[in-house]
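Report on the structure given below.
Note that one protein chain is taken out, while the other chains of the complex remain in position.
The block that comes next holds chain A.
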Amino acid sequence: MFLKTNWWKAGAVLLLIYTAIAGLLMPVPRLAILNESIRNLYFHVPMWFGMTIILATSVYYSIRYLRTPTPQLDILSHESAKTGIYMGIVGLATGSIWARYTWGTWWTNDPKLNGAAIAMLIYGAYLVLRSSFQDEQQRARISAIYNIFAFAAAMPLFFILPRLTDSLHPGAGGNPAFAKYDLDSNMRLVFYPAVISWTLLAFWITQVACRFAFLKLKVYEKQLA
């Protein structure tokens, strides 16, 4: 279950405000082509970090659902996956904007970009699959199984296949991501808090959505009783 305490939410608020302010004000390396847009690192990349962590959480609840089927575990898995999908869509959109002003195009047929797009489509199919069942137990069981498959298919598309070929995107094709800019200690000071804060925000939103779904479940159960 999600943490019952609230201190981590305060941490998320503080770190998010810090990310927004320091992300714009802290010194960054002066690099050609990227120029000031290097600051997108604090906003675009954490979306993918957060997405990966929250989708892994979703798989964790799916596996637990398959071991002990309860509607609560299905809700936790479903809401986590939904937050992950939102973050992935935001990641694709922000990446596309960044590409327009550094690579000169909204989209290229780059293995990293296409891999991410296919992975998002796989997760889109998860939502379609879920909505196609009438029976709740059937829906929960089959979508839990599909969720595990989707994670196993999406992760290589995000992180392994693009590294096997040439790619424009940092962190692909033997390209060492932003490691050489990350080595700039000023950027690390913002980048790590940014990853933590956006991930915490994803968990927070998921927790609120789950609690709402639990309440709905409770009300339905009361009406049936």
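Heads up, the rule we're going with is that a contact is a pair of C-beta atoms (placed from the backbone, for glycine too) under 8 Å apart; a residue touches a chain by one contact, two chains touch by 3 or more; residues count from 1.
In this section, contacts and distances are computed from a predicted model.
Q: Of the candidate names "Sarcosine oxidase subunit gamma", "CcmD family protein", "Sugar ABC transporter ATP-binding protein" or "histidine kinase", which one corresponds to the UniProt protein name of the undepicted chain?
A: From the choices "Sarcosine oxidase subunit gamma", "CcmD family protein", "Sugar ABC transporter ATP-binding protein" or "histidine kinase", the unshown chain carries the UniProt name "CcmD family protein".
Q: Provide the residue numbers of chain A that touch the chain removed from this figure.
A: 9-10, 13-18, 20-22, 24-27, 30-36, 186, 189, 193, 204-205, 208, 211-212, 215, 218-219
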